[in-house]
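Note that one protein chain is taken out, while the other chains of the complex remain in position.
Chain IDs A and B follow the sequence of writing; residue 1 opens each chain.
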Amino acid sequence: MQLTRRGFFKSVGAAFAATAAFEVAAASPALAVETSKEWKLVNTEEHTSICCYCAGGCGSLCSVRDGELVNLEGDPDHPINKGGLCPKGASMFQLRNIVDPETREVIKNPERVTKPMVRRPGGKDWEPITWEDAIKEIARKVKDTRDATFIENEGGMTVNWTPGIASLGGSQENSEEEYLILKMMRSLGVVAIDNQARV
Amino acid sequence: MTSHWCDFQNTDVILHCGSNSVENHPVSSKWLNKAHERGAKWIVVDPRYTRTAEMADIYCPIRSGTDIAFYGGMYHYIIENLIEPNLADYLAGKEVPVYNFEYLLNYTNASYLLDPEYSFDVESGLFSGYDEATKTYSNHSWHYQTESEEQWDTAGDYAWAVAPGVPEFTTPTLQHPKRDMTLQDPMCVYQQFKKHYSRYDIETVCSVCGMDRQTLELVYETYTASAAPGKAGMILYALGQTQHTYGAQNTRAMSVMQLLLGNIGVPGGGVNALRGEPNVQGATDMGMMVNEHPAYLKWANTTDRSSLRKWLESQTYSDGYYTNKPKFIVSSLKEWFGENATVENDYGYDWWPKVPSKKTDQDYTHISTFELMSQGVIKGYFNWGMNPCHSAPNASNVRRAMANLDWLVVADQVATESATFWKAPDMSPEEINTTVYFLPCALIYEKPGVILNSGRWLQYRYQAVEPWDEAKPDYEMCDLLWTEICRLYEAEGGANPDPILKTKWDYYIDGKIDPRPVAWALNGYRVASSDFADEKVDLLSGYSEMAADGSTACAMWIYSGFWNNSDAPLDPAAQPIGRRDNDDKSGLGLYSNWAFSWPSNRRILYNRNSADMNGKPWAADKKLVEWTGAKWDLVDQADFVAAKNGTPVPPNNKTFFMLWEQNGRLESYGMEDGPVPEFYEPFESPVEKNLLNGALSSPCMRFAEYESTKHGDASDYPIVATTYSVTEHWQTGGQSRACPALVEAMPAQFVEISEELAAEKSIKPGDKVRVFNNRGSVVVDAVITKRLKPMRVHGVTQHLVGLTHHYSWAGVFGTEAATVNDLTPNVGDPNSFTPEYKAFLVDIERAIGGAK
Partner (left out) sequence: MAEKAILFDTSRCTGCHACQIACKCWNNLPSPTGLNENKFSGTHQNPPDLNGQTRLIMTYHESEGTLPTKTVQWAFGRRACQHCTDAPCASICPAGAICKDEATGMVTTDNSKCVACQYCSTACPFDVPRYDGVQGTINKCTGCVDRIEQGMPPACVTTCQPEALAFGDRDEMLAEAEKRLEMLKQRGYENAVIYGAEEMGGLHVIQVLKYGVEAHGQVANPTVSPVTTLTNLMKPVTGVVSGVTVLGLAAMFGLAAGYKRDKVVYNAETEDTISLITGDVVKHGDGQDTTSVKDHILENLPGKKGGDHE
């Protein structure tokens, strides 16, 4: 299912040098994205995606080398944007990686949170938590809240409500995820379901 | 959108009203520039001179919140200048080049006779049927008069409705409406419409909207030129229209305008809602809202949808395509509950929660959820990539409400304001007992999946890289959670576990949750020959194969056909959604072989309207469909019945086949707050009197009774404020504030102030400004600009300011103490429950010390 749009880009005679540079970079704390003046897209594989901002549906091309994102720009074959991207689309690379102004190395975006966290009642800060524990705790809370607030029957009518839980969001997700979330919430009895379309 | 992005190039007149698409949907600029350079005129109606306005030929300022007056004025202009002077000629058989009477008479309900009880009272500002106690209408008198009745032929065309396996229901009766094709009957829609908008003369409209008469006349003249047969005008709108207490009526107003001008269903025309979130089209299609069911069906409720039978009887249309609704709902249930859904148990309908829907019931939509949190009703809350502490109206009220939660789960990429509400500058963490879980999610290019754009195209995102660290796609989180919840209920029991344990959840490939089997569910499949557990699926080629007898399953009938290749069900590239042929064979930018557009790969909705009653295109060079005399020549997929049982169906007037009467509605009984758009002032208005009727604000406005709304008067807060986005940022900034290049390009949120107001308030460039009202007070940077000018409203000078809203206390690269939505009112539209972010009252002053 892996889709490569036009196969590999090969640089003019710089392939080896750039790969070597990459290997050096990979061993350092910076990411495996070297900033040498060699052809940036040497030995990259292209994956098409769709922009994560407005609903233009602009196509983007993610250039990946050895598992790491090297570049992201508009998909020139896409009929809507024909390679163009707006400022937000053009900066989608930075959602994952940014250039450190001091070292000029490409580093993981420090604003992004990539591990689960929990904030306990009365707590002034986040604490780390494992995925396993987080899921266990959330499922327990969902069940307790559902069991405590569930209304199975009202005035002789089967209603199967869980008024105690609400779910918000979905416009950021892919459609399959929207369906799974909707299915989970509705089957739990949640009626307070809304997403960005409401506002 | 009824149209799509690439169709913008085909228009003759562009009207931006309530949209700043060049900034907020930047790809639109590519296609608008093409139209412009082909000679299209470009009009921007906006309170501010935006980047879109800079591109246009005509810029017409408008007071925020007065759009219906503007559209009503346009109807008045069309009636006075195009219809009335020419109607007699047209009826006498003369050619009228300036106006498309054929469209109006045949494709809209202009000729339909309304119930004799129908009325509008100017003095009270109310339509017939209003109930003061509940502030709601009964729409009884808004219906048509009936000419004759017709029953479904359950021995012929509708035999499927009584077949074995189909749930029992009483089939609907088709009530053919009475019509007057001369438009002279006083109760015909046209005559009532003409009477209704006779009040919307140009002087009144200018006074209400704060417009200059000459400019407004030029706007009307330029835009209504699209009424000529073969000409197309396009309205582009976004949240500038919808975020009002009459936002849904604004949308209706644009639809009515386009129907009057014959602009719906033609290339370069349409009513084009520019959707703001990457997959908000998908989420809307998915019905991720209280009362909605996937694919524009309605969710179960406690009144007219309290059983499957009631659902079928209240929802199935008597004619048109929605006669098929029983197939859609049964297939949906079949996909939801799998083998547990049988005809004997109503396909599991009762396991679905029924939304409380009596007029006296508590509302559960977005704004109300915070009231319910304050009351302790809602105790647990999921935020999936949404940030209500920043984006919801009256945001400080939201923070306080959320502090009552037992638990909150936030799935996002960054620690948003919602994830950190307990850390907000005005909160005391030690007093807040909410347990908050933050679940790190994968970025779009770190996971595969389906996304829809505003033009209804389903496109595929391939995974490029693995998520960082422990971040996971939402589908994986959801599966982990669901699996654990099911385990708990299986192990321990609990409140009615059936709805949970009977739910079908088998979307795994090689034992791992996978979005591709979910795509099968969305497309639909034949039940008997599919077995997800075995990774086997027999996909439907399209929704015409769906049945109401439980033999087919489909979560989303409108998507059917997007993933229909059973030979390679795991390969998105082998499915219609994966198509990448960008050759434009239509010459109109349809790109029919690129991806898939719902429904059935139609690129322009209602495209039957692009041709006349004989099936000949209005514009010969922009052909979508054409009747050749023997069959339909289809450039786009037919959005009408082009053939029946393999036989071509000759042209008729059924051009809107998603409505039972199959004609476009100038007047509609389907709205909560009136059959035609009527102008009301916003919840907070700078004027004391509505110049057009006796009601100041909408009689059906929602949530104004909540104490938290804290209405402000013009005497205290004389300035009209509106909120909006800049192109460099996006919504609450969770993503864009995490990109240093975007923070650098737009490092602050600001209030735009006219030079006149700045002088009045002694505000200078570089100053900080305090913007305040009853709900909040925020300090932001001043942008003093010529692009915003005071208006003359009701004959007096009216100031207006605009605020961007992308920053708040969270963030690593850029933060601000101010949350602009602290100012916006938590009141809503009675149809959509959408908040009024676009027009409210404030006052401003230079901030002393200028602290952030």
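As a convention for this text, a residue touches a chain if its C-beta (ideal position, glycine included) is under 8 Å from a C-beta of that chain, and two chains touch if they have at least 3 such contacts.
Note that this is a predicted model, so its numbers are computed, not measured.
S.K.: Check the options B:D185, B:D363, B:D514 or B:D781 and report the residue that touches the missing chain.
M.R.: Only one of B:D185, B:D363, B:D514 or B:D781 touches the chain omitted from view, namely B:D781.
S.K.: Which is it among B:I264, B:M386, B:V743 or B:V771 that touches the chain not included here?
M.R.: Candidates B:I264, B:M386, B:V743 or B:V771; residue touching the omitted chain: B:V743.
S.K.: Considering the whole complex, not just the chains shown, which residues of chain B touch the missing one?
M.R.: Touch set of chain B with respect to the missing chain: 22-23, 26-27, 29-30, 33, 37, 49, 51-59, 61, 215, 218, 726-728, 740-748, 750, 765-766, 781-787, 789, 812-815, 852.
S.K.: What is the set of chain A residues that contact the non-displayed chain in the whole complex?
M.R.: 9, 11-12, 35, 37, 39-41, 71-74, 76, 81, 83-87, 89-91, 93-94, 98-102, 104, 106, 110
As a working rule, only the chains that are shown with their structure count from here on.
S.K.: What's the distance between the Cα centroids of chain A and chain B, rounded to whole Å?
M.R.: From the centre of chain A to the centre of chain B is 25 Å.
S.K.: For a test of understanding, state which residues of chain A touch chain B in their complex under the given definition.
M.R.: These residues of chain A touch chain B: 1-3, 47-60, 62, 64, 67-69, 72, 77-82, 84, 86-89, 91-92, 94-96, 98, 108-124, 126, 129, 131, 134-143, 145-150, 152, 154, 157-199.
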